[in-house]
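Have a look at the structure that comes next, please.
Up next is subunit A:
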Amino acid sequence: MSRKQLDMTLLVLAVAVCFALPLVITSPTYLQILILLFFYAYLTTAWNLVGGFAGVLPLGHSVFVGIGAYTSTILSNQYGVSPWIGMLAGGVIAAFVGVLIGKPTFRMRGAYFALCTIAFAEGIRVMIENIDSIGPIKINGPRGLLIPLKGDSFWNYQFMHKEPYYYIILTMLLLVVALTWFISRSRMGYYLAAGGEEPEAAQALGINVARYKLISMAMSCFLTALAGTFYAQLMLYFYPKGLLGLDLSFEIAFIALIGGRGTIAGPVIGALALRPLNEFTRIYLGSQLPGLHLVIFGTILILVMLFQPKGLTPPLARLYDKFAARITGEGGAK
Partner candidate 1 sequence: MNILEIKDLTKHFGGLTAIHDLDLHIAKGEILGLIGPNGAGKSTLFNCVAGVFPPSVGDIRFKGESIAGKKPWDLCSLGLARTFQIVKPFGSKTVLYNVMVGAFLHTGSTSKARDKAMEVLETLQLDHRKDQLASNLTIADRKRLEIAKALATDPELLLLDEVMAGLRPTEVDDMIAIIKGLRDRGVTVFVIEHIMRAVMALSDRVVVIQFGEKIAEGKPEDVTKDENVIKAYLGSEYGAA
Partner candidate 2 sequence: MALLSVENIDVFYGDVQVINGLSLTVNEGEVVSIIGGNGAGKSTLLKTISGLMPVRSGSITFKGDRIENQPPETIVERGLVHVPEGRRLFSLMSVADNLEIGAYIKRAFKVKDKTLRQVYELLPRLLERRDQMAMTLSGGEQQMVAIGRGLMALPGLLMLDEPSLGLAPILVKSIFETLRKIADTGTTVLLVEQDVHHSLSLSDRGYVLEHGRVALEGPAAELIDNKHIKSAYLGM
């Protein structure tokens, strides 16, 4: 078996296992945990397009989750538009907003950029919390929006069981991972990586670095907003502090940093490492030791930054290379 065949086999196997899981795991609670795991992996992968490949550190991505959730929910609650259509609308708006803030901020150096994204996201949150309605559009301020129960309906993006949500987010995750994979092997990916690493050299090679960063920002924001709609339909309720707050933005960034910024598997590995930890410590230790999981989060983050500043993916990839070499009998790759 060649290395390529081995990779393909394992990949297909893993995807098959993912699709088969709901057949075995019937507990909605565990499905919910998996759904949230995929949800975070998806968000982080989308974040990674700009935070990883374009080499900046955005810390306000929750605002785009919010744009997605608000757009589709307002459209469906007040105008009866299917959330599936609202999802795309939210994506487009988010992409537009992303470009709007990306344009002036991409000039800035690292810390300024990070601070700027935080300020923007917090500013939007505060604004939304202060607005009850804009003309006929009900924003509901800090109370957030609730999506009325409409029963099982694909068109309304509502399901009484967890499985459909599971398959939707799994598909979304696979698509976005495939997209990242595709991009990283295309001109766009090469240009982003080059611009992130040595902007001057990249410009000298004919790359309009700022433009490519904006494109990646637009894509990242678009994809992030889609997840916002998914979240809204899964929970049927959201409110500014929870959805637009810094916690979500930071968690996305943490997952990426721990998993490995700028790698394809990083977000998935990060989510796999952190989400279950989050859920299980909350369930089993939550009321006795509130905050424990965040202490562990922070500690892991510090340790990873101290000892594996590129995240967990590179060492795991080396392990996998060794394993693959043994299976295929080929020498270690590269």
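Candidate entries met the following condition: all candidates are chains of the complex that A comes from, given by their letters.
We adopt the following convention: a contact is a pair of C-beta atoms (placed from the backbone, for glycine too) under 8 Å apart; a residue touches a chain by one contact, two chains touch by 3 or more; residues count from 1.
Computed from a predicted structure; not experimentally measured.
Visitor: So which of these touches subunit A in the complex, 1 or 2?
Guide: 1
Visitor: For the complex, give me every residue of subunit A touching candidate 1.
Guide: 185-187, 190-191, 193-194, 197-198, 200-209, 334
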